[in-house]
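Just below is one structure, and these are the notes that go with it.
Heads up, one of the protein chains got dropped from this complex, but the rest are sitting where they should.
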Amino acid sequence: MKKFLNDPVNFVDEMLEGIYLAHPAVTYVDGDKRCLVTSKVKPGKVGIATGGGSGHLPLFLGYVGDGMLDGAAVGGVFQSPSAEQMYQVTKHIDQGAGVLYVYGNYSGDIINFEMAAELADMDGVQVKHVVGNDDVASSVVGEEHKRRGVAGIFFIYKAAGAAAAEGLPLDEVTRIADKARLRTRTIGVALSSCVVPEIGHATFSIGEDEMEIGMGIHGEPGISRKKMGSADLVIDEMMERIFTEQSYNRGDSVAVLINGLGGTPMEELYILFRRVSQLLQDRGVTAKHVWVGEFATAMEMAGASVSILHLDSELDRLVAAPANTPFFQHVGG
Amino acid sequence: MKKFLNDPVNFVDEMLEGIYLAHPAVTYVDGDKRCLVTSKVKPGKVGIATGGGSGHLPLFLGYVGDGMLDGAAVGGVFQSPSAEQMYQVTKHIDQGAGVLYVYGNYSGDIINFEMAAELADMDGVQVKHVVGNDDVASSVVGEEHKRRGVAGIFFIYKAAGAAAAEGLPLDEVTRIADKARLRTRTIGVALSSCVVPEIGHATFSIGEDEMEIGMGIHGEPGISRKKMGSADLVIDEMMERIFTEQSYNRGDSVAVLINGLGGTPMEELYILFRRVSQLLQDRGVTAKHVWVGEFATAMEMAGASVSILHLDSELDRLVAAPANTPFFQHVGG
Amino acid sequence: MSLQAFNAVDLIEQFKSWKELFSEQRDFLIALDGQVGDSDLGITMSKAFAAASEALVAEGEGAGISKLLRTAGATMARTAPSTMGTLTATGFLRASKAVDGKNKLDANDIALFWRAFSDGIAERGKAKLGDKTILDVLDPVAASLEESVNAGKTLPAAMHAAEEAANAALQQTKSMVAQHGKAAAFQQKTLGLQDAGGTVGHLLIRSMADFVAHR
Partner (left out) sequence: MSLQAFNAVDLIEQFKSWKELFSEQRDFLIALDGQVGDSDLGITMSKAFAAASEALVAEGEGAGISKLLRTAGATMARTAPSTMGTLTATGFLRASKAVDGKNKLDANDIALFWRAFSDGIAERGKAKLGDKTILDVLDPVAASLEESVNAGKTLPAAMHAAEEAANAALQQTKSMVAQHGKAAAFQQKTLGLQDAGGTVGHLLIRSMADFVAHR
């Protein structure tokens, strides 16, 4: 294991210390660094909370800020935060307008967010859940409820965050988040493993010339492991999966997120986007908003994912709205 | 070699195609994709151009945009662009107020930028040069002119870019760029090699438990290769080098850039920043502006660098000014 | 020597045994969960029981059995909020309620304990029997204990039978396909492998059977 760290046991907490030192726009509550909240709660606004395991920066906490989220409960590497931590975040960000939980479809997170919602309910805080399940590789059509949540949650944050910033009520913010969820599809490909600091060796092994299409961001298995192909062929195979899921018509617009899993250089991400853009153009679909970079990683894993959000005019407006968080800035438009 | 690419020969051009498709805010001139310029030249403003080898995204082209640069000549991987390309960029961005070249201290780049300046001079375009040489590991004190330029060039771009955006004339923009250069120090550490696509294998080899302090962003040798130490010890050793170079007094302010070389997860960068912050606090120095992420990479190289800009009130104002480029957004303040 | 009923001191000692057990089994559980999951199980279980055991020692026997179990559950929920961590925590919280007011746990109480534990996990995790989870071990354990109580067995005898039931049930999980957690992604590949959470269930019971047999 070759990592910049001190005692692996302190990996998450020292990372959080670094984040609080670097970004005064976020702070924590209940004396617990893992209960991260915005430093300036907006009175009257619907609160949006997220949470999940560490090791995925900018996920999850990186999107707490103007125009996106209000709080995030931070777990150990690839582990859920506790119900108590989620509850503390919820209590702090609730401004009487209720709180929306947006998180990924993983049993640890679900169990804990449901426990947290029960606790919040006893305090009279209204809580709604939207559970990201964008990974098309993780279950077949018709079994979407079994799919994992991956990088596409970014679009849910962006749309819901902008809706909340516009002052919409909880039901509306939830409706929009759910619409963004239903219209988002992601597929990933991994080239190498990551190393969980407390484990100290690679989570899985993969041949020097192999790739795995559909692999999850904790190393969960994908659809096919095979010899590394050219960038264009890899994207063709990945996009095929996405195109069979939703009907994109000529003239439709989408938002595209090309996400590096951590170890893949940006140069390569743009080579991937080039092909995605060609395929969309072939279908007469416009990539109206494009982000290329690291949005949901698996530490040093090499690989990438493509997320497509099928826009309508409402989502178009919300996705384009300005945002300013420690890990994501967007000058509106 | 495990990379997302098609024919390695097309690596740079396909990357550029992806960039133009993703970011309409930049375009190119002279029918040459490698002559990248902003899509909206600002009349009357001093132009700022940069350039250098590919493989370092966001360097160099990623900082072309509002509040920073106006153009960038793009070379092959780790290779200088041509004088002709630099000249074409220069001609396009010159608005009669002259052009400042900001680039790194590498012989290929110097030779070509000097040739470009001669060509521009024949057209009556006034050109100034500021050559980044922030890497303290690459030569001793007193021989600073031999030092390589690395991630610290970001601060020169930021300060000079803001100065030009304020409407200052070429001499002033050059003075500020040069001041930022003189007050910036960087030191890096590498944990693994990168692979140049056309070469296809690692540039250098390094043991599974080794690190090299001071290694350059093309794999140039550093000061010491040794067993990987804890994150805190690595930073202590690196910062020691920086602290002996400039006298930082209690009450001084600095800007800090923690830069990942490409393969290192963000989590680890924050663990590094945590220690940098502690050491600055110990000396009574305030980290007034902090950026943590990837700013100057060496493709998939694992490693990081720390850049410190010693602020004065002028640089403080300019570094904090807003910027909006394809790879870097900063909401002012 | 053997134990006919747990008092608060015994319970604290039992948690010490569990702590040691999961510290020994840490790497084994990492590897097991790594086959069709994310390798975290060894880490979360060793953390969960270390923290719970230390919390119980700190709280002391005076708190009484129910309170100690509640502390164990609450501590685990805080320190190891993974799927198994939270489910195990829920199990102890429900067991705490089930034995409220008692200062000794005999065979009958231990049957109530594991029934509440198992049902709590079922309710929180929404898994069905046959879904290849810890439930497929703990539900047969609770049934075996109830049967032993009806047959008038002593605690050591009941736990011995429960361990055998747990082991048999664990073997059964090999023929199931995972429906929950990170293993669910592996589908058919989980066939032939024993469930990682079920293994934790079996280890818990085996340790308790050993404990009552040798105390």
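Details
A, B and C are the chain letters, set down in written order, and residue numbers restart from 1 in every chain.
In this text, contacts are C-beta pairs under 8 Å (C-beta built on N, C-alpha and C of every residue); 3 or more make two chains touch, one makes a residue touch a chain.
Since this is a predicted model, take the numbers as computed values, not measurements.
The chain not shown here is in contact, across the full complex, with B. Contact with the undisplayed chain is limited, among B:144, B:220, B:267 or B:300, to B:220. Residue B:196 is the one among B:196, B:272, B:301 or B:318 that touches the chain not shown. Summary of contacts with the chain left out: across B:12, B:26 or B:83, the touching residue is B:83. For the chain missing from the display, the contacting residue among B:75, B:152 or B:303 is B:75, taking the whole complex into account. In the full complex, chain B makes contact with the omitted chain through residues 75-76, 78-85, 106-108, 111-112, 114-115, 138, 146, 148, 196, 198-199, 203-204, 216, 218-221.
Quick note on the criterion: only the chains that are shown with their structure count from here on.
Centrality by C-alpha centroid: the chain sitting nearest the overall protein C-alpha mean is A.
Separating the CA-averaged centres of chain B and chain C is a span of 55 Å. In terms of their C-alpha centroids, the spacing between chain A and chain B amounts to 29 Å. Taking the mean of the C-alpha atoms as each chain's centre, chain A and chain C sit 33 Å apart. In chain C, no residue reaches two or more other chains under the touch definition.
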